[in-house]
Structures are given as structure tokens and as C-alpha cells.
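A single structure is presented below for examination.
A protein chain is absent from this complex, but the other protein chains hold their places.
Going in written order, the chains are labelled A, B and C, and every chain counts its residues from 1.
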Amino acid sequence: MKTADGVETYGGEAQPRLGFFTDTSVCIGCKACEVACKEWNLVPEDGLAWTGHSYDNTGELNANTWRHVAFVEQQAPDPIKRGKNDFRWLMESDVCKHCTHAGCLDVCPTGAIFRTEFGTVVIQDDVCNGCGYCITACPFGVITKRELGGDGGMHKCTLCYDRLQDGMEPACAKACPTDSIQFGPLDELVERARQRCGDLVEAGVSEARLYLADENDGIGGAGAFFLLLDEPEVYGLPPQPVVPTKNLRTIWGAAAVAAGALAVGVAAAFLGGDE
Amino acid sequence: MGTSFGRGGATTFQQDLANSDAILIMGSNMAENHPVGFQWVMEARLKGATVMHVDPRFTRTSAMANLHVPIRAGSDIAFLGGIVNYILENERWLDEYVKHFTNAPVIIDERFQDTEDLDGFFSGFDPDKRIYDTSTWHYAGMPVQETAGERAKGGTKGEQSGHGAQAGHLAHGEPPEEDETLQHPRCVFQLLKKHYRRYTPEMVSQICGCTKEQFLEVAETLCENSGRERTSAIVYSVGWTQHTVGVQYIRTAAIIQLLLGNIGRPGGGIMALRGHASIQGSTDLATLYNVLPGYLPMPHAEKDTDLASYLDNHAGTTGWWGHFEAYFISQLKSFWGANSTEDNDFCFDYLPKIDGDHSTYQTAMDMIDRKVRGFFLFGENPAVGSANSRLQRFGLASLDWLVVRDFVEIESASFWKDAPELETGELKTEEIGTEVFFVPAASHVEKDGSFTNTQRLVQWHFQALEPEGDCRSDLWFVYHLGRKIREKLAGSNDPRDRPILDLTWQYATSGPLEEPSADQVLREINGIGPDGKALGTYADLKPDGSTACGCWIYCGIYGDEENKAARKKPGGEQTWVASNWAWAWPLNRRILYNRASADSKGRPWSERKKYVWWDGRKKKWVGEDVPDFQEDKPPTFVPTDDAKAEDAIAGDHPFILQADGRGWLFAAAGLMDGPLPTHYEPHESPFDNPLYSQRANPTRQLSPRAENPYNPAPSDAYPYVFSTYRLTEHHTAGGMSRTVPYLAELQPEFFCEVSPGLAKERGLEHGGWATIITSRTAIEARVLVTERMKPIVVDGRPVHQVGVPYHWGTRGLTKGDSGNDLFPGALDPIVHTQEVRAASCDIQPGRRPRGKALRELVESYPSTVEASA
Amino acid sequence: MSATSPTDALSYYGRPIIKEPVWESDIPLYFFTGGLAGASDLLALGAQLSGNPRLRTSALAGATAGVAISPYFLIKDLGRPLRFLNMLRVFKVTSPMSVGTWIFSAESTATGIAAACRLFGVLPRVRAIAQVFAGLIGPAQATYTGALIAQSVVPAWHEARLELPVVFASSAAASAGGAAAILTPAEHAGPARRLGLIGGVAEVAASKLMEKRLGKLVGSVYHEGEAGKYSRLAAASTLAGSALMALAGRRRVGAIAAGALLLTGSLCNRFAVYHAGKQSARDPHHTSIPQKERGGRAIT
Partner (left out) sequence: MKPHELIGRWPVLRQVAEGDTLGRGKAVQSAKTEQLRPRTDEAQHVVQSICPYCAVGCGQLVYVRDGKVDQIEGDPDSPISRGRLCPKGAASKNLVTSPSREYKVKYRRPHGTEWEELELDEAMEMIADRVIETRTATWQKQGDSGAATERTMGIAMLGGATLDNEENYLIKKLAMGLGVVQVENQARI
């Protein structure tokens, strides 16, 4: 996986890139990751609404949910199962992807969002002024504004940046009972994931696929990537996410053309004299 | 398991599941209720093991399994019995194991008659009392007596404790009549064959509602993955429970594991998963009415009139129960210390006596009848957690006084102001005379102490900080309450006050709160020798009063004056067995009966499954674990005829608590409802029993009364089957989860699960409300329509199930009706067990009526207070 | 309905994949006021250069009103308004909001100086220089907001990244022309009327082009809900304003009415775009289907 945007600013202080590999084929949907994350990061409880969406009452990633377990009930054969069967229950713990090219980071106008020496993307709560631009720049819908307690800031997974300072594992990965969430140097994780995915395919789980493990995808690969058992949309993930800054030049170009056109228009307006 | 193997605890430990080649999870939703333990199942799966889940519902465990077989709730014995039959029919048993390690060759009394002979009954049934005379089930040629847990003779039932050690005992050495060829028609092996011969794949399919292929896949997978080179494990949990019929479920699993040679071996065994941090410990240390610590039976008023008769009734002669007297006398010494002498029968008379069923359901009814007047609750919430919690609330409302010890104001403390019966007008706050003391409890981080986990491992937790305010540990509460009572009674001459005044009650206290020392209590449980030093093994206990020991099976936990429960040597710094992390009873053995991990000659069954074996050079048993055998007894050892206790056990008999040292395929003693597990229909089952004309368990006992009516069975008014269960996100009655914000938000509302078919049939709307009705009450829940709830087709008839997680109550961050209100409270655990798994109900769309109209709705449904057979 | 999803439904319980922008109506209002200010400053510069002091003053008035009210909207919409100055902590070329903040700061400062000089009638040279600055930054001020929302994953915005700056520039022109036409006597207001007319026509044309190029799926947002409502209102108002400006702009009443219609059209257009973004963000298919059609390497 390539170096994440901005890590070069650390020079010799840059660390090997760290990340998550979430292997959904062993996720038991226990939500320990959600709770462990909240406990460590002091993320508030955010509502007691029952959804009826299988066992998912969390719903989504947002300012108050930095790990979210998706539950998908399908009337489809489960390749893990032996013999004839027609039902499967997929579970997936979602998280901020810590993109190589991170839209939220690039658009943040205050520098609140920055790239760490570990290649992760973190919001500095003491800097963020709650402008909300990052929300629109995330292809995964990870960030929202925390309204609880009048907070007003934007929040998301920090990959436990504080814990990393002491060589500790992020809270979610540490808690995960079945090691569905694996933490470590990204290159090692990618290698392990490729092996695992290959094994699964070989064992007949042809739907197994890696998601965001390719550094040439629209976000330059992710610091948190996944082994999925169905299309990404099924889990609420974008199928081919692209960082919006990929089109930065085009956009600035279009703006420049428009500005020029405006100038021409105004000039033209003066051609007919004052009356 | 006690009757099959000698001890009631899980035979193995969770980490060992990673060594299994196949794992059958049944009666358990392990991934949801024991997620962290489930890592070892996942590890096995990743190594290539086949994980099978046999369960009525498709749960998060099923999602992870290689095979999910839905079967009708309450049909587990038929399924397992089918596996027994499959093994026997296809000659898949491990022959050497079965011949040497089990009682398969033993010949049974000629008067014994099987359910095959008597159409659903065993010999000895008394139709008036509805109990068995078990004397015809014994080994031919000798009387067999029961030891701990035995109660049938008093005419009461349902008093066995599931977790404990219990075993039959033989009067002398080896069984007198055996047939090594297993051909004798009355040998256990042949009786087994006969008993299960009609449990064919077709019959299993008919009773359980699974397909023949599904059943065969499970049976064959177990067989394929058992033998010298491979081992399979069976995991169960509260789905099978710890009660009498649960004992029979577990017995069937035990028979399978003995036939396949999977007990005592790595990757094998039966893993019992308990639901609470110390449920194993609480039964070991006996907060149960019928046992004393270490599964010594409570003396019975009529049978055990003095020490001599008690010992005569209960002490074994062969196997480790042969030292019963030493265990018991040492316990009396730890209770009454110097006051306990040979001259006063070591204070035997100080022990109160039992003479019937004094279990919690009986107690609740006795509250209503004003027999029980004062009640202590220690971290327990019967107003939500118990079956027919309505009955429990009536009980609480009838007390003189109630003491509640908990973290939060649970429903059992607040019932007088918010019980659902206030709304219906059945109770009125001003009319409830119960005086309630809520005394807040300290949490686990605010005290020292030990929990015994599901694998018999006693683990110490250290105090992190002092409790705040009035919060105190239960150790503090009990100690200081005892101290105050003793002070108040100090001058008494009344003989009935002697037991309390003579109790050894001197515990060192420390700190500003005067907290008694848990460490000292653990040392007392461990026991001390004549020199006052902590004992290292129960083998050193004496019957002469020179040793004291609170609980013999915990003896050794404080050996060498070290609190071994507090050992925290990191797992990564020791072998996979991790013997230096904490301490497991008995004597730190992690796999029980591990002598069976070697063949009859003491050699490992295979390199792959090597664990404990006989080292001929060192002349001792060696290996990964503490050998569960006399260390220097060679495999060739043959006892003399007059040998006693452990000396009467042969070198090729690994089950050293059993009187004959063998695993019991046939339970010649210790069970009241049959020596071999038999399929009966649940009491409220909508089906007949295709195997026998005797439909339900003939020994079941009902306790109908106005507060506890039954649904007529079968009845068209209650066409569906429901069961209650737990979710990962909550804990039992919810006192430790509904009050916790991070958990409450994960499952924020009480819901029920139904299939699309049932939703259509009853007009239930996904996300809407439903009312579930039994003859006890009606409750409302949000509706989750899901394909996970498939109807099970039995006899060509689809049986719709309603799934009811039972964590809710009237208080907490998330509130809701209580699922357990639907169940009948049952005097007899036989019925209780069956019905928590499967009882009948009706379900209707919409919310339930409020106030009086609720009772009117319930009363418009049929009910019975008849205890029909 | 049930918890079990039909396998052909490629979404997670119909939930959005991306998050709807959290911005409230302050933001389209700022798009309007900021655009008005930028284009007005350019108009004022034109008037300064062409020697039309009357128009120069009224255009400056429009610009001043724009830059004066804009901070209110900008700061109010922040989750932590007291930290608005943090916007000046960094300069990030990758963030149109960062660049825009610096643009707006320069724009508003220059406009403020020019307006103050005009108000107190002092330092005419300073005023002229300030006006040159403001006028030169004006086009950037009027268009960067289009870039700002285009630089997002919101389908209706990002997919319109080529058109949005033009839409916003023309909308700004229409509003600046309209405002100046209202404030300026007809005999001095020729350039304003023409700017309004050109802007109005361009605004409608660019919007229609944008809608068309968004395609059937994402473009549908301009026919539905709030976006549809504002879009229709914007087109009608702007076209009417342009026509009226052309036909009756030389009459005072006509100029006022036409100017008001152009301003209304411009404002509605900002709201149409704003709601279009929110609506497209809510629909998971607007995110997933175009992505799938484009393909990529996210799945390996």
C-alpha cells in the first residue's frame, strides 16, 4: 500500500502505516467493537431507537458511532455451509477507512483534520470549528456533526491515535472476540488478507472479495480495508468510491473558466454604454 | 454429567475447543452468549474443524456454523438418541475405550425393564406417587447406592444439582457380572442398543422436524471426527439447563461422547457454558438448598437423623467418594471450629434439615401463602428473571420484609410502586405490607474475591478502589449482619441459638469500611491441617476432626499458603494449557478424566491427540495437565476385593469419582426418571409422542394454582410455540445491561421474532406491535419479521415459533414487558426446564390492553389448574 | 416487509451511503450574498473604469451589502461559531472552502475600505485602488462556491463539477445586475441591465445544461421535492426577470420589478442546487449506480 498523503511531512518521524483489516467472514456481530470504542473514546450514547433492521440498532457510522456493525439477512445460499441451504446472515463491522487520499482531510479548511505519522486521519477536536465540509467530502459517510451536549464538532474514528502513541492496539481491535478486526502494519495486513481471501475462494466461497485493498482504486487504497462476502452496497458501502479531490484540477479549472466568463460578461455589459 | 462421569463440571476448558476436529453446539447460542469463548470455536473452524449448530432458531451461532440444523424445541433427546443409534448400528464406537472406560460390559439386574418393554416407562414406576423405585436399575449381583445429590428416597423430586459431583457407589470393588464381549442381553451395551433402536433417522426427522439428511450429516460428522486420531466436542448451555430433564439431555450427550471415546481427551469432552460469572462457584459453594459446599447433600430430616445415619446413607466406599466422611467432618469443622467435636457428632445436629422441595419456586408460593416472611435477594431479580415472574411479584408483595442487594434499583426492589399488577388493579401500593431495604452493592472492581468460571477455573479479581457511599460488598454485608445477629443473641440460652453463636465467625477486617478479608475466607474454604497450615489436597482430609475444609473440591486452592486463584502468569508465557493461570477444581486439573487421553495400556491414543500418558520409566502419569488419576497407579493396576476408596479403582478406569471408575452409559443410580435418556414431549407440546404412548415424562410434577395456571395441551387457542432467550447485548434480567447506556442503545426495545409466514397468518406487521398471550398473562413487543424464524415442519404440520428475548422489565434506560411472565412457574424443574424451551402461546397484532382489560383478555383464553398426566 | 432483505435490493435498508450535508439554509443564502458581492464588485470596477460613478456607487452598495451580511450566515452555520477564525489557521489549495475563506477575507476587506471611503468621502485614491482589488477578486468570490460544493462526494454536486461554477457565476451576474438596476437611475444603469440580462439567460441555460448532464438518475432530483420546486421557481423568475429587463428595464418600475425577479431567481437557484445535493445524498442509488457504471478497482 502506498504512503498516505501527508505522511511525507513527518520526514524521519514517519512510522510504518497502521490500519485495520476487517474480515467479515468471522464477524459474529457481537458489537464489542462499538462498545469498546465508545468506552475508550468517551463517545456518548446516542439514542434508544429500535430499527427493526435485523439486529442493527446503531444504523450508521457518525459522530457518535465510530464502529458500526451491519447485519444483513439474505435468502441466499451460504457457501460456508455444507449441503443445501438458502439463508445467510452477514455481519460487518464498519469503520473510518483512513483513505490514502482522504477527502475529509483535503477539504478541511481549519487544519483540524490531519494525517498522522502512522498514516491515519484524525480530527483535532480542539481545532475543529464545525464547518461541516468534511461531511460532504467523505465517500463513505463516516463523519457527522455531534449535536449532543451542544458539541457542534465533527467526529470520527481516530484509529485510537492516543493509544498508538504508546504502542497500544486500538480499542475495537483489541476487544474483537474472533479477531474479525485485525490491527497492524498495513502491508502485513494486506498480505494476510490476500491469503485469507484466496483460501476462502479456494474453499468454495467464491463471493469473498477484498474491498479497498488496492492502492490504485479511487481513494488510493484504504488504511482500513475489508473482506466482504457480497457487493459493498449490500453493507451500505460505495462500490467504487472516489476521493472528490481527484478532480481538483478540473474543478479549479471550471471555476477559473467561470470566473473568466463572468469578467467577460461584465465587460460585455459595458460595451453598450451607460444607457 | 455427575451421574455419567462423576463430577458435574464441564469436562474440558474453552481453549481446548481449538483442538477439536468437530464441534456440536446444541442447546446453546455460544456466539451470542459467550462471544469471547467462541473465539476458540472459530479458531478450530479456521483450522478445518466442522462446526455444527443444532437449534430451533437461526442465531449468530448458526451464522458461523458449517451446518445449522433447526429442530423443534424440546426434541433434543430424540436427536441425540438418534446419534447413539447411528453409532451402534454402524459400529462406529471406539471399542477399546468403550470396553475399558465405560460400564458397557456390566450386566444389569434381571428385573430391569426398558421403555421399549413398557411403552414409555421403566420398571419400578409407582403410578400413585408418580415416582420410580430405582432398585431394579442396579448392577446385577450388588446393590448400588447413590451418593451426593441423592434424594429420591424421601419421596421428593427435582432436587439434583446439575453442576456438582455425584456418583453412584458400589458396596465393593468391581461390578460382579460383566461380559467383555458385550454380547450378554442384559449387559449395558445391549440394553443401550435396544433402548435406542427405534431412534432411526426417519424417526428423528419425524420428531425433530429436520430432514433425514441433515441428521445424518451431523451424526456422520461426529463419527468421522472421533477415534484415535480425531476428537469432537459437544457444547451446551442453558438450552439444556441444569435440571432433571436437562440432566437427561446432557446424559445423552455423555453417552455419545463415551461411545465415541471423546471424554478426557484434548479437543473432546462436553463443554457446559454457564450464564453467570460465578454460577459454577455458587453451586460449588452451595447457595442451593439441597447441597452443602462441595456437593455434600443437605441432611434430610427423616433419613439423616444423626451423623451415623447420614454417613451411612451418603458415604461411598469405592472411588474418591470413599472419603466422604473426611470431606463432611472437615466441613463441619470449618463451620463450627473447636465447638465441633467427636462427642457432639461434630455439630451435625446444628445443620438444619430439609424434608421436601425448598427451591425458589416453592419459596415464591410459600411467600404467597405467608409461610415465608423475610427474603434476601443478592444480585437477583426474580420479578423479571424468573418464569412466571408475575407469581414472583405476588410473592414479594406478600412478605413482611425484603432485603435487596444490587447496583441499581431493580424491579424486585421497586415492585410495590411499579409492578404491572398495579396497573391491572390486582395489587395496590398502600395495601402491600412488605418492608423493603435496598442496600446498594459494591461492584466487582470494588472488592477482592474469586469467580469460578464455566470451566471450573477459580479466578481472583483484585479490588481497584473503595466502594462509594453506602455501597458494600456482599462479604461485608453477610459478615456484619452475622456479627450483629450474634451480638444481639450473645446471652441466649436457647439451644436453637447455639448453631449461630458457635459458628466460627472471626474474620479479619481492614480499611475504613471494615471489609472482611476475602483471602481469609478462601483459605477457610481451602482448609487447614492439624498444624494450622493450608492443605494442598483433599487427599489429606481426615474424618477424625483434625482437619477443617469449607469445600473439599476447592482444597488445594490455597496450598503452600498461596492464593492460587490469584495466579496471573501470562498465557503467552506458558503452554497452551496455562496451568499457572488461576486454579481449576479439582487440584488444578484442566481436562477432567484425562487418564482417558491414553489407551487402556496408558499409551497416547495417537501422537496427534497426546495429552496425559503413563511413563513406564518414571513410573508415573505425565503430560500437559495435572493427571486426573493417582499419579503412580499403573494402567495395569487391579484392585483387591476388599479395597476401599481410590484403591478400589483399576488402572484402566479413568472416572475416579465413580464407584466403579467407569463412565456410565447406563446410570444405575443417581437419577429418578430413568437410567437411559428417553424422548418425551414437553408438557404444553402440541404433539403426541411417536415413540411411546406415554406422551410426557411420567415423573413430571406440576404445581398448578390460581397464580400459576397451565395452557391446556394441546389447545387450538395456543397454536404456536415460543421460547425465551438472551441477546449478546443484554444480560439475563437486564439489571446489568438495561441500566448501562452503551448496552441499552444496542438493543433498545423489547421485540419478538416471527417468520414471514406467521406474520402473514396473524397479520403482524414488521416494526409494528404484537401481543403474546398465554394463560399466565399477555405481553406486548415490537415485531421483527425475519426469515431466521423458520417454521419447523413436524408430522407434515408447520409449527410456527415466536422468539422472545427476555431481558426487559419496567425499569432501566430501556423498558418493556418481561418475556418470562409468559411461562408457568413450576415446582418441578422437570417441567420448568421443558417449558422455558418450549411453551405454547397465541400471538395477535397490536398492543396489549391496559389495566383491567389485560386480565380480561387473558381470562378469555382457556387455562387449566389440573395436573394432568 | 421484514428484516430479511431481498437480494436484488442493492442497498443497506435503503440507507444513504454518504451523509447528507449538514449545512442549513445559511449556506445557500451565503452563496447568494457572496455571489452578489463578487459580481457587484466587478460591476463597480467596470463602472469605475468606464467613468460611471452613479453605477459604481450602487454596485458598490450591492457588494457592501453582500459582504456585510455574508459573515453572519457563514459563522452562524458553524457548529462552533466562536472558532470562525480557525478558518485562517491554514491555507489549503485542496480545499475550496479554505481558498474561499481567504478570497472572501480579501474581498470583504477591499470592499469595506472602498465603501468606507465612499461613505466618508475621503481618500479617493485608496478607494479606487481598493475597488480594483475588490473587482479583480470578485469573479473568484462569485465562483469559488460552485467549486466548493463540486468538491464533494454529493452526486448532484460532484457530477456537475464542470457546470456548477458557471451556474453560480451567471447567477451572481444576474443578481448583481438586478440589484444595480434597482439602485441605479435608468440612464446610468445600462451595463447593469445588460449584466442582469446576460446573467439571467446564462443562469437558466447553464442550469438546464447541468441538469441534463447529470443524467436521468441523479438529474431527477431537479424534478422532485424541494429542489424541483426551487428549480422551477428559479427558472421562471429568472426568465421573467430577464425578459422584463429587456423589455421594460429602461423604466424605473420595470427595472425594479425585473431586478427583483432576477434576485429572486438567483436566490431560488442557490436553494435548488442546495436541495438537489441533499436529495441526491439521501438516495444510496445516486451514489452507487454511477460508481458501478464507471467501474474501478475498489474490489479485488
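The definition used in the following text is that contacts are C-beta pairs under 8 Å (C-beta built on N, C-alpha and C of every residue); 3 or more make two chains touch, one makes a residue touch a chain.
No experiment lies behind these values; they were computed from the predicted model shown.
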| item | value |
| --- | --- |
| Touching partners, among the displayed chains, of the absent chain | A, B, C |
| Residue of B:His68, B:Lys447 or B:Lys815 in touch with the missing chain, whole complex considered | B:Lys447 |
| Omitted-chain contact residue, chosen from B:Arg130, B:Arg186, B:Lys353 or B:Lys644 | B:Lys353 |
| Residue in contact with the excluded chain [from B:Gly2, B:Pro293, B:Pro586 or B:Pro824] | B:Pro293 |
| Full-complex contact with the absent chain, from B:Glu217, B:Glu729 or B:Asp821 | B:Glu729 |
| Contact with the hidden chain (one of A:Tyr161, A:Tyr235, A:Trp252 or A:Phe270) | A:Tyr161 |
| Touching residues on chain A - with respect to the absent chain | 5-10, 13, 30-32, 34-36, 39-40, 105-106, 111-112, 114-117, 122, 124, 126-127, 160-163, 165-166, 168, 171, 174-177 |
| Chain not shown, touching residues in chain C | 88-94, 98 |
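Going forward, only the chains that are shown with their structure count from here on.
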| item | value |
| --- | --- |
| Chain pair with the higher count of C-beta pairs in contact (B-C, A-B) | A-B |
| Separation of mean Cα positions, chain C and chain A [Å, integer] | 31 |
| Distance from chain C to chain B - Cα centre to Cα centre, in angstrom | 72 |
| Per-residue multi-chain contacts in chain C, two or more chains | 3-4 |
| Chain B: positions in contact with at least two other chains | 766-767, 784, 786-788 |
| Residue ranges of chain A touching chain B (in the complex, touch as defined) | 26, 28-32, 34-35, 38-39, 45-50, 52, 54-55, 57-58, 73, 75, 78, 80-83, 85, 87-91, 177-179 |
| Chain A partner contacts - residues on chain C that touch it in the complex | 3-7, 10-13, 15-19, 21-23, 38-39, 42-43, 46-47, 49-50, 52, 55, 77-81, 83-84, 86-87, 89-90, 92, 94-98, 101, 138-140, 142-144, 146-154, 157-158, 161-166, 168-170, 172-173, 177, 186-192, 194-195, 198-199, 202, 250, 277, 281, 284, 287-288, 291-292, 294-300 |
| Residue ranges of chain A touching chain C (in the complex, touch as defined) | 51-54, 56, 59-60, 62, 70, 72-76, 103, 106-112, 127-133, 135-146, 151-154, 209-214, 216-219, 228, 231-242, 244-245, 247-248, 250-252, 254-255, 257-263, 265-270, 272-275 |
